[in-house]
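A single protein chain has been removed from this complex, and every other one stays in its place.
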Amino acid sequence: MKKYLVKRLLQIIPVLFIISFVVFVLVYMAGDPVALMLPEDASESDREAMRAALGLTDPFYIQYFRFVGDLIQGNFGTSFRYNQAALPLVLERLPATFELAAASMVVATLMAIPLGIYSARKQNSLVDLFITGGSVLGKAMPNFWLGILLILLFAVNIQFFPVSGRGTIVHMILPAITLGTGIAAEMTRLIRSNMLEILNQDYIRTARSKGVSSNILVYKHAFRNSLIPVVTIMGLQVSHLVSGALITESVFSWPGIGLLLVQAVNGRDMAVVQAAVFVIALLVIIVNLITDLIYRLLDPRINYS
Amino acid sequence: MTDNLLEVKNLHTHFFTENGVIPSVNGVTFSVKKGEVIGIVGESGCGKSVTSLSILQLINKPGKIVEGEIRFHDKDLTTFSEKDIRKIRGNKISMIFQEPLTSLNPVFTIGHQISEAIRLHQKVDKKEAKQRSITLLSKVGMANPERQYHAFPHLLSGGMRQRVMIAMALSCNPELLIADEPTTALDVTIQKQILKLMKNLSSESNTSIILITHDLGVIAEMVDRVVVMYGGEIVEENDVYSLFENPKHPYTKGLLNSTPKIHRLKEKLQSIKGNVPTPDQLPSGCNFQDRCPFAMKKCREISPDLVVSSDGSSVRCWLHQEKEVVNV
Amino acid sequence: GCSNEGETAGGSEDDSNTLVLAQAADIPSIDPQNSLSTTGDRVHRNMFSRLFMWDNELALQEDLVDTYKQIDEETWEFTLKEATFHNGEVVTAEDVKFSLERVMTDETLKEYPYFKQLKEVNVKDEQTVEIITDGPMPTILNLLAKSGSDILPKAYFEEVGIEGFQEKPIGSGPYQFEDWIRDDRVTLVPFEDYYGDKPKWDKVEVRAIPESSTRVGELLTGGVDVATDIPPNEWERVESESGVDLVNGETTRVSLLMVRTTEGYVTSDPKVREAIDLAIDQQAIVDSVLQGTGVPVRTRVPEGVFGTNPDLTNTRVYDVERAKELLAEAGHPDGIDITFTSSRGRYPLDSEVAQLIVSMLSEAGINAELKLLESSAFLDEYNSKSNEELIMIGLADGLLDASYSLVHYTEERAAGQTDYKNEEVEELFNAAGQNLDEEERKKQYQLIQEIVAEERPHIFLYQNAVNYGVSESITFTPRLDEAIRFDDLTKK
Amino acid sequence: MTQQVQVKQSTIKAPLLEVKELSKHFVVSTNLFGKPKESVKAVNGVNLLLEKGETLGIVGESGCGKSTMGNTILRLIEPTEGSIFFEGQDVLNMTRAQLQEMRKEVQMIFQDPFSSLNPRMRVFDIIAEPLRTHKVAIGKELHRRVYELLDLVGLDQSQADRFPHQFSGGQRQRIGIARAIALNPKLIVCDEPVSALDVSIQAQILNLLLELKEKLQLTLIFIGHGIPAVKYISDRIAVMYMGEIVEMADKESLFSKTRHPYTQGLISAVPIPDPSLREDSEDVILEKDLPDQRNLPKGCSFYSRCPFATEKCKEEKPKLKANKEGHLVACHYPLHA
């Protein structure tokens, strides 16, 4: 178990190394940050001067080695835009991001579990069809569209929730629903199909032959088993929740990491992009490790060797 | 009123699939007396499991009991509500399934699964249930039952899991135990232990057992009476000695002849030609006609009835039709 | 709007005297000399003070400066008012020298390019500072009122460094910094010891709400008092709602097409450029897509900016038939093919306008292939000068002086972009740049504009308007420079 | 009868297959640096000698390493230790080309007729695959060969363009057999070819194998845990326990003069399909379950279940030794000494 953890953690290093290189190349290819920092009116010589001052005139490999050198010392460099160390800029976004991600996951789970189970139990009924259709709809609605619609309906028209911003728990509800719906849709379908499969397993028949009632059968015997793949999906969704939330963040002007990342990419703010990707990657890896552990917790068949 | 514990009368169980109706069980009739061990033999797919599942009303969705009665203590189980039948399951009638590897829920400890069965039908608290479970585990020959109580199924070998299944089935001292190929997946040495365990059971607590298998060896060692099934029907029924000595139905004969025996050397194995038909492709006339060495014109046209002779044996074959007596 | 749970974020209707402003983008930086954007300026202007400022009528006024005099063509002397920074220290000549020298010399600052003409800043005494320019500089006072000339506290800045300063910036303006949550909001509180009029608001929040419908939503529900950049499609919603008003204002930003006059491009022929101009119905663009806001122009120097030429505003030269004739005269009776680059989402409705222009051009037989680029890709293309015949861009005037805009028609500046070259324009521009005679300088600039309108290295479209959604409880008058001084807004 | 065939083929009496000290340990966990930490000793120092034309049966409980050994002989699994000689050639040191050649001569029939046929290939292609791989036949000749093989195993030519799932288990096993004999191999390893089949079909397949064996002069290794079936088909039988051979002898000798207690237990546990023999079958019940294959005891691996075990059995591993009749056993205290 301990060894397993150490092994998994050690594997992070090459992965992070590949990531940093890929990101560096990508951002380097993306073009000149200076062009974006100066106004349309600035002249070529102005831009040249700024480039030189920022060390952007050096060849690629020198820039890369400088970057790696700094990185080893835990320094991601300075944001061009904010003229501040990049890492704290990223870290200060984490609470907002976590908050939204967690809330969305809660919303998704609260929606998906009962719906998924119900439609599996009532397979091929009208309700099942309805839930399936609903989950398709939930998947087919782009986040921005749903978000704007929710704002219009529940914040502007019936003024039940605040329109935007981060603050109290009520601020979280609409963005969490926006972000959670897609995930819920996917989870619902997954739980449904898992449930259906598990309800056909031999051990369910065994439980029935003991005289177990159908509620216990579903919520105790089948559910725990059907949860196992769901946990994996939840782990995979974290990447999406952390970095892919930018559209929701932008619609609800939620100061999360996704928004920062997009702006940093658009501004070719290398240091921030690197720091953000690093933090996100690390998060994703850690969350996946945790889900792996939960997975193992849920499923005693897996051992830690 | 008979001394029969269970009477299955003219059971028809069909599966209504997208590809049409599959008549898996077609008019099966037999009965089990108190303390009796009866065996059901027949090749794969002939409807043994479906019959046993039908008894406990455990047939799943596309399947349905379309006709027949299952009388347990003279009450027809097919008329029971789901709630009532739950009181029978695991309590009066227990079942052991074919695959010990998949029949236990992988995420709960075996102790939990046994206790659950106990607590479902008996008003005992958790501690008491645990105590009884441990007793049961040691009764089925598990070494170190206290420790094994907390083991997850995957940590146990096939034989141990099957013993857990048996412990679970015995947890409420059932009057009838249905064992559906309890040893097929096991080694001969383990099989021996399990069979011995079941034998002791029936003799000690006078439990009736329906033992389903296609291993004639197991039948020969274990049971009092044998039901031979083929293509969803009973083709022969007799007490075990007469059946092995004097098989009447050509299928039973073929089965006996094609079983390799370690004690009889040299002689060439006879095989039944052809393949086992699936229930959706049964021919008109006798189900066995294509494989039967004695098939006559009549066999291809009219399917024979199960004829009971005076000694209590019965057979479904035109070769034996003329001899006797009563139609069931 | 009426009240809701969201009010915790601060709305106009609570009793506390809080002003909430919603902008389309966050401030780029809290460092006023490294910001260069309208959104940032709206915060900096209230936090920092400069030597001069534009008042509500856009007249140049002394701000930190008490008196000033021009000593010779290149030397100016300023004495300061008695003012203190938010940390209680007095604003001195040293601070002015420090601030201006910082922006004059640090190439990494975004404001740096505008301050290159300042040569020296000398401290005369505690309250007196001398500025020496590189040649005569008629626009020096405009520059000292421009963003970037904000005065920073030398001692504090040197003590805490740039990182520390950004964490807690200190100025001498009416409001002091409280908090900045990036991409969310900047919070300011009044500075009681401000040397000018006492600040009116107990608290000011400047929020960043990029999505326009969300911004409008906040406005309608009372979450914000003033929302900037309301796009035309939302006007109806804002106007029809009681409790909020739509306020329309002008800007110095002019949308225009830069045209390649370079040899080898069809547009090197003046007739073709004229044809393009005549084929575009600026008025129709303004009337349709822009829903009537915006003014068709033929110059980059709009009214209100020094040196504007009134003959070139609100004029119309649209004539498709003539455009076709011109093309035929230029030897293209079957029309021409050109490439047209435009941004998308950089300026309000830019992509819609561009698509409209393409269809207008096609009426005249000009087949324009549209290249719509997302903001940063667009700037890349623009700055690397890799665009082809036409590129649509919006240019503003940060100095409110024609010199700022007309530099584009000098040979040096136009090289590689329009490649425009005109000896007369060159001479006029250089003369005006050193000319301290206001009237004559204005004439020179007006003449340049006439020549440009004729020769069309730029084809002008319209002067941009900006629309604000304002809570009815607030009085608000938009300004040409798009700045907002919080104390100019009042609660009714 | 089999001897005659053998003489005809080769005058020098070199064994067809020789297996020496063969071991296969599956690594089930490694330490941080990839070094094996725990392994399952599936096969443990097995020696075999197979004459041409004979059938060697291998029996033993499930999981005792029978399949692993079969797979290793074909080098489908690389052994951990030991050597294998096929017709005098070292199988483990063969080049790719030699191995390719060898695989023409040695074939395998798999246990599960349902998973050993690619569900997406037609029967024709399945049987033609070895012929195509070794470029034995193409075009018309290929067709002829495939139909001939179908005929040989009792399938109809018209069934050639069907998919495996359209066949019953017995028929599928016939397809597997056709594939195995396609290249006229010298040796076929049959890995429990009948244990997935019904009793009635099982007899068909066993008879078919016997018949083919005679017709094509095959040498067979017949793995199975159905002891009666193995007995029926084999000349010689090896009993495996925990990866080791514990007893090996002619089948008559093995059953009549059983020497290893495990073999005895195994034989007596086989249910006899005759109720009249119910009472007098002497019961040797092996009470305990199998030991953990990850850490085998250092002495006799059967020690924990053996009714006759002594201290010596616990400490010292018995070697496989023959008596004068050539009946091999690995036991300190063999029965029927």
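Should a chain be cited, it is by its letter among A, B, C and D, assigned in written order, with residues numbered from 1 in that chain.
By definition in this document, a contact is a pair of C-beta atoms (placed from the backbone, for glycine too) under 8 Å apart; a residue touches a chain by one contact, two chains touch by 3 or more.
Operating definition for what follows: contacts and distances are computed from a predicted model.
Colleague: Per UniProt, what's the omitted chain called: "Glutathione transport system permease protein GsiD", "NADH-quinone oxidoreductase subunit K", "Acyl-CoA dehydrogenase" or "Nitrogenase molybdenum-iron protein beta chain"?
Modeller: Options "Glutathione transport system permease protein GsiD", "NADH-quinone oxidoreductase subunit K", "Acyl-CoA dehydrogenase" or "Nitrogenase molybdenum-iron protein beta chain" considered; the missing chain's recorded name is "Glutathione transport system permease protein GsiD".
Colleague: In the full complex, which of C:E73, C:E236 or C:E440 touches the chain missing from this view?
Modeller: Checking the options C:E73, C:E236 or C:E440, the one contacting the hidden chain is C:E236.
Colleague: Tell me which of D:E141, D:E211 or D:E252 is the one touching the absent chain.
Modeller: Looking across D:E141, D:E211 or D:E252, the contact with the absent chain belongs to D:E211.
Colleague: Among A:L26, A:I62, A:L110 or A:I169, which one touches the chain that has been omitted from the display?
Modeller: With A:L26, A:I62, A:L110 or A:I169 as choices, the missing chain is touched by A:L26.
Colleague: Please pick, from D:F86, D:F167 or D:Y262, the residue that touches the omitted chain in the full complex.
Modeller: Only one listed residue reaches the unshown chain, and that is D:F167.
Colleague: Would you write out the residues of chain D that touch the absent chain, in ascending order?
Modeller: Spelled out for chain D, the touching residues are 71, 74, 76, 99-100, 103-104, 106-108, 110-112, 114-122, 125, 129-130, 133-134, 150, 153-156, 159, 161-163, 165-171, 174, 176, 179, 183, 204, 207-208, 210-211.
Colleague: Touching the absent chain: which residues on chain C qualify?
Modeller: Those residues of chain C that touch the unshown chain are 212-213, 216, 231, 233-234, 236-237, 284, 288-289, 344-345, 351-352, 355-356, 358-359, 370-377, 380.
Colleague: For review purposes, identify every residue of chain A that touches the missing chain, sorted by number.
Modeller: 11, 14-15, 18-19, 22-23, 26-27, 29-31, 129, 132-133, 136-137, 139-145, 148-149, 152, 156, 239, 242-244, 246-247, 258, 261-262, 265-266, 268, 273, 277, 280-281, 284-285
Keep in mind that, in the parts below, only the chains that are shown with their structure count from here on.
Colleague: What whole-number Å value describes the gap between the mean CA coordinates of chain A and chain C?
Modeller: The mean C-alpha positions of chain A and chain C differ by 38 Å.
Colleague: Residues touching two or more other chains, restricted to chain B: which are they?
Modeller: Nothing qualifies.
Colleague: Name, in rising order, each residue of chain B that touches chain D in their complex.
Modeller: On the chain B side, the touching residues are 43-44, 141, 143, 157-160, 186-193, 195-196, 214-221, 240-241, 244-245, 254-263, 265, 268-273, 275-276.
Colleague: Which stretch or stretches of chain A touch chain C in the complex?
Modeller: Touch residues, chain A against chain C: 31-32, 35-44, 46-47, 49-50, 52-54, 81-85, 89, 92-93, 144, 148, 151-152, 155-156, 159-168, 170-171, 250-255, 259-260, 263, 266-268.
Colleague: In their complex, what parts of chain C are in touch with chain A?
Modeller: Per the stated touch rule, the residues are 1-2, 4-9, 28-29, 31, 34, 36, 106-108, 110, 112-113, 162-163, 166, 181-185, 207-211, 213-214, 217-218, 220-221, 223, 374-376, 379-380, 382-384, 393-395, 398, 404, 407-408, 413, 416.
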